[in-house]
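First, the structure itself, so that you have it in front of you.
All protein chains but one are shown in place.
The chains carry the letters A and B, assigned in the order they are written, with residues numbered from 1 in each.
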Amino acid sequence: MDRTTIDMWVGIFVTLGVAALLGLAMKVGNLTTNTIGETYTVTANFENIGGLKPRAPVKSAGVVVGRVADITFDSATYEAVVSLTIDKRYPFPKDTFANIYTAGLLGEQYIGLEAGGDEASLANGDKITQTQDAVVLEKMISQFLYNKAAEPAAPTGNSESTKPEADALGASPLDNIGKQPATTTE
Amino acid sequence: MKSGILVALVRGFRMVGRRCIDGIWRLGAGMRLFWLTLISSGESFRRFHLTIREVYFTGVMSLIIILVSAFFVGMVLGLQGYHTLQKYGSSEAIGVLVALALVRELGPVVTALLFAGRAGTAITAEIGLMKATEQLSAMEMMAVSPIARVVAPRFWAGVIAMPILAALFSMVGILGGYLVAVPLIGVDAGAFWSQMQASVDWQHDILNGVIKSVVFGVACTMIALFEGYDAPPTAEGVSRATTRTVVTSSLAVLGLDFILTSFMLSV
Partner (left out) sequence: MNSNIVEIDNLSFGYKGRMLHQGINMVFPRGKVVAIMGGSGSGKTTLLRLIGGQIKPSKGEVRVDGQVVHKQDREGIYKLRRKMGMLFQHGALFTDLSVFENVAFPMREHTDLPESMIRDLVLMKLNAVGLRGAYKLMPTELSGGMARRVAIARAIALDPNIIMYDEPFAGLDPISMGVVCDLIRTLNDALGATSIIVTHDVEETFRFADYIYFVANGVVAAEGTPEELRNSNLPFVHQFVFGEKDGPVPFHYAAGDYASEMLGSDL
C-alpha cells in the first residue's frame, strides 16, 4: 500500500473520530448548554437538601441560570451549605428566594430561584438568606397519613380518642412517626 | 484404592499449581513487555509514519465492522427501549436511554470486543508469524530492536485507534437509535435530542467513555502483542495464541469495565 494513500485514509479516520467526539459533546452531551461564561458564586443554607447533588441545575422561571458547585455541611448550625455558580448575565436581587424542587414526582432535584424586590443585586460571595428545604417524600407521606388519621378525631378535640382509632386502623409504624410530634405538642 | 485417590488428588493440586504459576508468569512477562514497549516508544513517535501505517491497519480496516455493528446496536436499543419506555409513558426518554447506554457502556465495550476480534487477532498472528519465520530474529541481528520497530508502533496505533473507533461507534449507534425512534416509531425529534442533551453530561458520561476506551485500547493491544510475541514459533502455537488473544482480551475488557465503572460512579 502506498504511503500517501495510507496517510490519507488515516487522516480521514482521525478527522472522523474527532468529528464524532465533537458531535457527541455538542449534539448529544451538554457541553454547549454547560459552558457558562463568567459566573459569580453565592451560597445558601438549607436545613435539608434531600437528594440534591453537585452539578444540579439552578433554574429561574424554568431557565437554567447556573449550577450547584459544591455542597458542604456546617457543623456549627447543622445545616447544609450549598454554593451556586450563576451566570454573570443574570443578576438577582438580594432578597431572592432559593427553593429545592424536584423535577416531576421522582425526578432529580434542582434549585429554583425566585427573585425578590430588592434594588441591590447579589454579588460574588453573598449569601441567600431565604431558603426553603427539599421536600422529603417520606416526610410528606407520613404527614399525609397523619392528617388522614387525625381528620375524624379533630372535631372531638380529644387527643385520647385518636390513639385507639389509630390502633384500630392497624396502621404501620409509619403512622406513629407522624403522630409522635403531634402528641408531644399537645 | 486409597493410594489411587491420593495420586489423583496430588495430580489435581499439581495442575492447579501449574496453571497458577503459568498465569502469574505470563502476567509478569506481559508487564515486562509493556514496560519495554513504553521505554522504547521513542522510535514510534520520532518516525511517526510507522505508527500511522499501523493506525491504518488496526483502525481504518476495522471501520466497517465497527460502523455496521454500531448501527444495528443503536437500532436494537431504539426498538427495545421504546417498547419498555412506552409502558411508563415516557417514550421521549428514548434518546437518553440510547445515548447513555452507548456513550457510557456499549460504545467502549463493544468496540473493544470487536477490536480484539478484528485487529487483535491480526496483530497476534502477524507478530507470531514474524517470529516463526525468524523475521524478528533477523531484525535483532540487524541491530534493530523488534520492540521499538514492530511492537511499539502497533501499541500506540491501537491506543490511538480505540477511542476514535469508540466515539464513532457511539455516534453511529445514536444515529441508528434516532432512525428507529424518530422516522420509524414517530417520537418527536425535538424531544429526542433535547432530553438527550439534558441528561448526557460532557464530563461524567462522554469523557469517562473516552477514558474507558483508552484503557481498553491499552489492554487489548498489549494482550494481542504479548500473545504474538510469546507464541511458540509453530503453526499450532500461533493459532493457539490467536485464540488466547480473543479470550483474554474479552475477559480483560469486561473485568476492567467493571472496575472502571465502579470507580467512575463513586467519584
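Here, contacts are C-beta pairs under 8 Å (C-beta built on N, C-alpha and C of every residue); 3 or more make two chains touch, one makes a residue touch a chain.
As the structure is a computational prediction, the values presented were derived from the model and not from experiment.
Contacts of the undisplayed chain with the visible chains, over the whole complex, involve B. From the set B:Ala138, B:Ala189, B:Ala235 or B:Ile259, the residue in touch with the chain omitted from the display is B:Ala138, counting the whole complex. Within the complete assembly, residues 126, 129-130, 133-135, 137-138, 140-145, 149 of chain B touch the chain that is not shown.
As a working rule, only the chains that are shown with their structure count from here on.
Note on chain placement: the centre of chain A and the centre of chain B lie 39 Å apart, centres being C-alpha means. Contact residues on chain A toward chain B in their complex (touch as defined above): 1, 3, 6-7, 9-10, 12-14, 16-18, 20-21, 23-25, 27-34, 55.
Of all residues in chain B, only 49, 52-53, 55-56, 59-60, 63, 99, 103, 160-161, 163-165, 167-168, 170-172, 174, 193, 196-198, 200-202, 204-206, 210 touch chain A in the complex they form.
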